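All protein chains of the complex are present and in place, except for one that has been dropped.
Per-chain numbering from 1; labels A and B assigned in written order.
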Amino acid sequence: MTPEGWLEPPPLPHHYETEENHKQALRFGMWLFLGTEVLLFAGIFVGYFVFRSYFPEAFEQAGRHLSLFWGTSNTLVLLTSSFTVATAHYFAEHGKNRNAFWLLMASVVMGAMFLCIKGIEYHDKFEELALPGKFFHYNEITAPGGPIFYVVYFFATGLHALHVIVGMSLLTWVAVRCWRKEFSPQYYAPVENAGLYWHLVDLVWIFLYPLLYLV
Amino acid sequence: MASTSSAGAPAVSHGFGPGKLFLNWFVLVCLTFSTFGVSQIPMPVNYHLAAAICIAVVKLSLVVLFFMHLWWGEGINRIVFLTSFVFLLVLMFFVMADVGTRFKLSNSRIAPLPQVDQRLMPTGMPPGMGSIPQGHSDGPGQSSGKAGEQ
Partner (left out) sequence: MTAPITAAAGTQPAPEFPKKSYLNDGTTIRSWLLTHDHKRIALLYLVGTIIGLFLGGIFAMVIRLELLTPGPTIIEALTYNRMFTLHGLVMIFMFMIPVIPGVFGNFFLPIMLGAKDVAFPKWNLTSWYVYMAGSALMLWGLITGGADTGWTFYAPYSTTTTTNITPVLLGVFIIGFSSILTGLNFIVTIHTLRAPGVTWFKMPLFVWAVYATSIIQVLATPVLGLTTLLVSAEHAFGFGFFDPARGGDPILFQHLFWFYSHPAVYIMVLPSMGVISEVICSVARKNIFGYKMIAMSSLGIAFVGFFAWGHHLFTSGQSPFDAGAFAAISMLVGVFTAIKVFNWVGTLYKGAISFTAPFAYICGFLFFLVFGGMTGVALATVSLDVHWQDTYFVVAHFHFIMVGAVIMGFLAALHYWFPKMFGRKYPENWALLAAGLIVLGFNATFIPQFLLGNAGMPRRYYEYPERFTSLNVASTAGASLLAFGFIIIAIYLAIALKHGEVAGRNPWGSTGYEWDTPSPPPTENFDKVLVYDRGPHEYSDIPEDHAKVGHAS
């Protein structure tokens, strides 16, 4: 434990010349990974626009049958968790591990809230049989293409929810390390990278929310 | 080289403090409500789509620049992120160009015409190449209704 109250940073891997170099590599690697995530979701968004252009009425009708209240709440929950993660990054970078820990835990809780709300919405859809493909038996949507909308809806939100779960695990992991006071101005890359991942999860939702719920 | 000085050395610790991060969050929340508000204004659906995407892009920029520190970080990370979006748009462009200019699939379930707004399509296409027989009227809903009746 250093006098400032945090653990010694782990030794520099043997193949890096400087700390700064290592930090840059970690950050750059994470950004590349986020790039792959963007392209993973690209297919879904392309599918959305293709089928929206085939079935505009079904997409409008189905969008109106999603719960605006829950959708908007979820957007706010995720935005707020993004804010707490960004602040946790700030505190970890300044060696205030305890503050970072509580903020990260708050983010994890908000992630769980997001999943609960998503669960409520899924539950409603299952009750109404507003389901993808051959499981679709929902009479409120009269225009053709309803089943396809729900394929897009469930696939997009399901893949996103999977990312929320992964992100929550990452945040929990760095929160535990914050509790052990591992981070310091010299070493905070895990908080930064887990945070970047969480922000990406938020970014995807920023697009999914208006496309699915609003238009 | 890694500077070992702790908090308070502005040269090292880039990025916003909690106050400015909170402000960023507040702007994002306002934008969320504004995109919600805009969606309630009665106007053609394509305007809604355009407005929603514009606001989403602004929100994305705020998150990426300030929460994700792209405003301060190494330039290469900006290039990486932009590139991924460029290639997303490449995929989107060619697929939508195909859907928008394709002959109608011979399938009764897709009786409503492909509804890509022709204004979004690349200009300079040879006349008649991409046009669908009945697809010239403006309102997407109307044309599809007609096609369904035929």
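Note that a residue touches a chain if its C-beta (ideal position, glycine included) is under 8 Å from a C-beta of that chain, and two chains touch if they have at least 3 such contacts.
None of the values given here were measured: they were computed from a predicted structure.
All shown chains touched by the missing chain in the whole complex, by label: A, B.
The chain not displayed touches chain B at residues 76, 83-84, 87, 90-91, 94-95, 97-103, 105, 107, 109-110, 122, 125, 129-130. Although one chain is hidden here, its contacts on chain A can still be listed: residues 13-16, 21, 24-25, 28-29, 32-33, 35-37, 39-44, 46-47, 50-51, 54-55, 132-135, 144-145, 147-148, 151, 155, 159.
As a working rule, only the chains that are shown with their structure count from here on.
With centres defined as mean CA coordinates, chain B is found 18 Å away from chain A.
Touching chain B in their complex are the following residues of chain A: 4, 18-20, 23-24, 27-28, 31-32, 34-36, 38-39, 42-43, 45-46, 49-50, 52-57, 60, 68, 72, 75-76, 79-80, 82-83, 85-87, 89-90, 93-95, 143-145, 184-186, 192, 195-196, 199, 202-203, 206-207, 209-211, 214-215. Here chain B touches chain A in the complex through residues 1-7, 12-13, 15-18, 21-22, 24-25, 28-29, 32, 35-36, 39, 45, 48-49, 52-53, 55-56, 59-60, 63-64, 66-69, 73-74, 76-77, 80-81, 83-85, 87-88, 91-92, 95-96, 99-100, 109-112, 114-116, 140-141, 144, going by the rule given at the top.
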